[in-house]
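What you see is the complex with one protein chain gone and the rest in place.
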Amino acid sequence: MSESKKTFVITRFDPDKDEVPKTQEYEIPVHEDWKVLDAINFIKDEVDPTISHRWSCRMAVCGSCGMMVNGEPKLTCKTRLSDYGDRVIVEPLANFPVIRDLVSELDGFMEKFQAVKPWVIRAKEEAGAVSASNPPKSSKGTFVQSAAELAEFKQFSLCINCMLCYAACPVVANEPEFLGPAAIALGHRYNLDSRDQGLDERNEVFRGEGTVFSCSFANECSEVCPKNVDPAAAVNQAKFGAVIDWATSLVLPRPGASKEGGK
Amino acid sequence: MAGPAHPKAMTPSKPGRTRTAPPQMPASWWSHPRIRTYLLFDATGLVYLLLGLVALRVIWALGAGPEVWDATLASLSSPLYVAFHVIGLVSVIFVGVRFFSFFPKSQPPRIGPAKPPPQPVILAGLYVAWIGVTVLFGLILAGRIF
Partner (left out) sequence: MVEVSRHDIIIVGGGAAGLRAAIAAAEADPSASIALVSKVYPMRSHTVSAEGGAAGVAREDDNFEMHGQDTVKGSDFLGDQDVIQYFVEQAPKELALLENWGCPWSRNDDGSVATRAFGGMTVKRTWYAADKVGFHMLHTLFQHSMQFENIVRYDEYFVSKLLVEDGACRGVAALDIRTGDMHAIVGRAVILATGGAGKIFPFTTNGMIKTGDGMALAYRAGVPLKDMEFVQYHPTGLPGTGILITEATRGEGGHLKNSEGERFLVEYDYGVGQKAELGPRDMISRASILEMEAGRGIQGSYGEYVHLDLTHLGEEKIMSRLPMVRELCKIYAGMDPVHQPIPVRPVVHYMMGGVDTDIDGATTLPGLYAAGEVACVSLNGANRLGSNSLTECLVFGARAGLHSLEFAKGSAAGSDDGLRAQAEEEAARVDALRGRKKGGEKIAAIRHEMTSAMESGCGVFRRQESMGAAVEALVQLKGRVSDLRLEDDSKVFNTEVIAALELHNMLDVAEVVAVSAHHRKESRGAHTCRDFERRDDQNYLYHTLCYHDPSGPRLDKKDVTLGRWEPVERKY
């Protein structure tokens, strides 16, 4: 294995000691097949144990290690070091408050995430005739869902909550109320699921302030998504759904919980 | 980083238990080619605003008598206006192409019981419609129909 040296410029911030974030440089030997995360872990273990960062699975599925690498949001465990030159700038995710060093504040995201009601919502009266809005269940207690119905939402269920899309989105940077790409994609994922009946409830959320219509379709979220979820598609499909929903409500004032719409 | 984001960006409703550094915009927001394209896209709004004002002026000229109308037409053929209209045309094509590239994926997999056609078909449809409308207008302007 050939080794070379690279310099890492890492953001340091300790609220008890620093007024504002500063940077610190580390020159270390790197292996050619390292990811950016391997280099940060090397610095933490061997050079400076005072650096704080989050990581766990190192296989691009837990979503912990999102950071800015040379100004772009990256999942550092899958970002090849060999794609970068001798100086690599590592910063905490953009558009998030910073707790310390490379650790950003997640609770704002968690609130938005919860706001879209990311769980299967079923109408109160479960019994009654089987219909499109009340699909049949098998004798084993599972829903019948075709492969085609699964394919309709599958892509939007692949989000690992790494929040790179929030770091890339120009609307997130300027509009604190904006629900943002991952949260809207998640709500949309449940709206598209044939087992779910929560469309109306979620459209209430989507019609509110700072939601789907705040999106200006910069498409940055989809550009940086490490899992090809394409949140921009979800947000704009949700826009479409919300418009249809609004238009139908003009024609048919809904009595309680009418169904269909964008499903 | 390239400057502060909104100070409340991604901030939880209940303040955190420790002091945080304020959110920053990504460094790439200005320098990255992708972002430049997006900013250019946003900037075309200005071109449309100006085009709209020109159109208003032309409509106003219609009602202001033949001399004004002729003078307006004459001024529109000045090189400056021609250049402006070329910019307008490029903007329209740029926005159209960008919009077309995003439109197919923004269609939900189902609208009521109906399924939209596959994405390549939607994209092809948009281009066919665009070319069709352009040809139609060309024919009208050339006096071949109506």
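All chains are identified by letter, namely A and B, in their written order; residue positions are counted from 1 within each chain.
The rule is short, and it goes like this: contacts are C-beta pairs under 8 Å (C-beta built on N, C-alpha and C of every residue); 3 or more make two chains touch, one makes a residue touch a chain.
Only a predicted model underlies this, so the values are computations on that prediction, with no experimental measurement involved.
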Selected residue (touches chain absent from view) among A:Glu3, A:Asp33, A:Asp83 or A:Glu209: A:Asp33
Which residue of A:Glu46, A:Asp83 or A:Glu204 touches the chain not shown here: A:Glu46
Contacts of chain B with the absent chain, listed as residue ranges: 16-18
Sites on chain A contacted by the missing partner chain, in the whole complex: 1, 14-17, 33, 44-46, 48-50, 52-64, 78, 99-101, 103, 106-107, 110, 113-114, 117-120, 138, 140-147, 149-150, 153-154, 157-158, 160-161, 186, 190, 193, 195-196
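Going forward, only the chains that are shown with their structure count from here on.
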Chain centre separation in whole Å, for chain B relative to chain A (CA means): 28
Of chain B, residues touching chain A in the complex: 1-2, 5-6, 8-14, 16, 18-29, 31-32, 34-35, 38, 42, 102, 105-112
Interfacial residue positions of chain A with respect to chain B in the complex: 13, 15, 20-21, 68, 70-73, 89, 91, 94-99, 104-105, 107-111, 152, 166-168, 170, 172-176, 192, 216-220, 223, 230, 232-233, 236-237, 239-241, 244, 260-263
